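Only one protein chain is missing from this complex, and each of the others stays in its spot.
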Amino acid sequence: MVKPDRLTDLECAVVVQDLTVAYKEKPVLWDIDLKIPKGVLLAIVGPNGAGKTTLLRSIMGMIKPAAGNVAIFGQSIAAKKRSIGYMPQRGTVDWDFPTDALDVVMMGRYGHIGWFKRPSVNDKKLSLEALDRVGMADFASRPLNQLSGGQQQRVFLARALVQDADLYFMDEPFVGVDAVTEQAIIELLKELRNQSKTVVVVHHDLQTLADYFDWVSLLNVRQIAYGSVADVLTPENLKITYGGRSSFLMHNPVIT
Amino acid sequence: MGLDVLSLNYTLSIVMAGSFILGISSGVLSSFAVLRQQSLLGDVISHAAFPGITLAFLWMMTKDPLGLFFGALVSGWIGTLLVKSIVTYTKLSMDTAFGIVLSVFFGLGIVLLSYIQRLPTSDKAGLNSFLFGSASTLLLQDLIVMGLFCFIILVFLGLFWKEFKLLTFDTSFMSSMGFPVAKLDMLLTILLVMAIVLGLQMVGVVLMSAMMIAPAAAARQWTSHLGLMVFLAGFIGLLSGCIGTLVSNAIPQVSTGPMIVVVISIMVIISLVFAPHRGLVCNWIKGYYHRVNIRANSILMNMLLFSESKTDPYHCHQLSALVAIGRGPSLRTMLQLKRQKLVQNPQDDLWGFTELGYKKALTLKKSLYSQSHEH
Partner (left out) sequence: MSIEQLSIIGLASLVSISCSLCGVYLVLRRLALISDAISHSILLGIVCSFFIVHDLNSPLLILGATLTGVLMVYLTEILVASKRLKKDASIGLVFPLFFSISVLLINLFAADIHLDQDSVLLGEIAFTPFRLLTIWGYNLGPASLWVMGGILVLNVVFISVFYKELKLTTFDHGLAAMLGFFPAYLHYAFMAMVSITAVGAFESVGVILVVALMIVPPATAYLLTNRLFPMMILSIVFGLASSLLGYSMAFYLNVSIAGSMAVMTGILFLLVFLFSPSQGLIMKFLTFQQQRILFSTNMLLIQLLEHEGTKTEKTENTVSNLIVHMKWTFKFANSIVSYALEKGFIQRHDDRLLLTSFGREKAKRVIVMDA
């Protein structure tokens, strides 16, 4: 496997340089450098409040960084919005919203449909296919609030799939799903990777990290370590990431 | 009252058309207000619009409807901007910002109104009706302006339907796709202000907020589909607008606004209680049958457990033996089962399966087993 710092920008789906992000005056991400090559399954790992969601959102241009650059396929984010798929962290929507599974999935097509137009027959077909891929075809017309937590997660995954992107960001897709669903989801993500799409996943379970992902970035305000799972997951790195707030801060990033 | 209410004279047809327009526009937009959890914003906007009306009158010295609406629109809009800036720049909560803007703007409106009332102009009489609403002061020119606003609202809603839907459901996903979320938010808020301002003359400043909640609350009970909900809310708004105006027209001393609010509240109550699926009665009945069913099923399973230890599955046991293995049956449930011909009791205290009951217990067991091994 190529070492991250040897990657040329051409091989990368995402290049993040010296990214610093602050809400109000409080910095949440410090000086992140991250090169994500095309066609990998990458996990972002870190404790609660580490800034994982913030990192995803600032890569996608939803937050203006205090400093640093983000390039997506060598271009600015604004030019590449269409090639991004996103599955937000659970709990950002009102589950009692009057809508059904198919309708939610169809929202993933809105970016492609264009202003003033309605979803076409083709959009509907694609959405049904996506529902089928996540094993939810039978639930297409089920109201959102009558789906279980895991089923809701699958619907949101389908919504990201239907965006038909080259680069996917998934914020904790495995939260609240059982082992079987988790397997199904990871199979899907691997399938995407095999179609040479790039998938970035915020993940919490260290046990499954090696099975699921090619690369991992340990994050806690700073990037603690970045590289292949085997290289990065050392007890020392984990201690820096998870142990106490100040211990990691004096530490220079490890690039393996 | 009877007949002369129904004879559609000129005034009444104007009033009915007014309540029609009011009902549709507020009903439709109330869906978005409620779903975006901005229910009380309507209260703020309607109060904030009031000084705009009085200022516009002071400016023009006539009750030209377009001018008054425009004044209301601007000051309602300023009110929402103030709420936003208070919430962004201070530690005060949204709730508090609502309270501040609502009461201070309304106070200002009252001050201006009391000033206007001392003026020697003759045209000021109808301004009072903006407080509690009055259908009878509605003129054809008011109606035209209302219709215009309503038309604009519906057109924009049609044009940006899918964007507004996504904006209401999942803002962060929307902004990840590169939609101009802030601009769309502003547009939807302006439409909301329009819908409120448009109803002020009929319903009044004080009660307009109910029109921005109730139709949606009622409609939500009947459907889980946004399009249908918006349509239904418009219909419910329209219906209560018409009924309310008719009643208040028939009984002269009754104010229009409160009457409409009472009618629409009755619709909400009916919907809350009787709607299928989400209605409380339906829920209660479902819950009851669910509990009864579970109890009956668990008894059948227990009896199956017993009969599996015997060679004869129809062997009878005493009730107390069944009680002993927990979740025991009450006599009432057993009698219920007997009525369904699932169990028999040949002797006083001896109970056993019928053929039907045995089969049902076996299928139950099978389905339970497959459920737990589904994945």
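Annotations for the structure displayed:
Order of writing sets the labels: A and B. Residues in every chain begin at 1.
In the analysis below, a contact is a pair of C-beta atoms (placed from the backbone, for glycine too) under 8 Å apart; a residue touches a chain by one contact, two chains touch by 3 or more.
Not measured: the values here are computed from a predicted model.
In terms of the touch definition stated at the top, the absent chain reaches A, B within the entire complex.
Touching the missing chain, out of B:L113, B:L157, B:I299 or B:L342, is residue B:L113.
Only one of the listed residues, B:S13, B:T62 or B:S93, touches the absent chain: B:S93.
Looking at B:A182, B:V254 or B:L305, the residue that reaches the missing chain in the full complex is B:V254.
Residue in contact with the omitted chain (choice from A:T20, A:Q183 or A:T234): A:T20.
Even with one chain removed from view, chain A keeps its contact list with that chain: residues 17-18, 20, 22, 25-27, 30-31, 66-69, 221, 245-246, 249-250, 252. Panel shows chain B; residues 34, 37-40, 42-43, 47, 86, 89-93, 95-96, 98-100, 102-115, 118, 128, 131-132, 206-207, 209-210, 212-214, 216-217, 220-221, 251, 253-255, 257-259, 261-262, 265, 268, 272, 278, 280 of it touch the chain omitted from the view.
Simple rule for what comes next: only the chains that are shown with their structure count from here on.
Separating the CA-averaged centres of chain A and chain B is a span of 36 Å. Residue ranges on chain A touching chain B, taken from their complex, read 57, 60-62, 78, 81-82, 84, 86, 88, 92-94, 97-100, 103-104, 107, 110-111, 113, 115-116, 118-119, 143-145, 159, 163, 169, 178, 180. Taken in their complex, chain B has these residues touching chain A: 35, 37, 159-163, 165-166, 168-170, 172-179, 220, 223-226, 228-229, 375.
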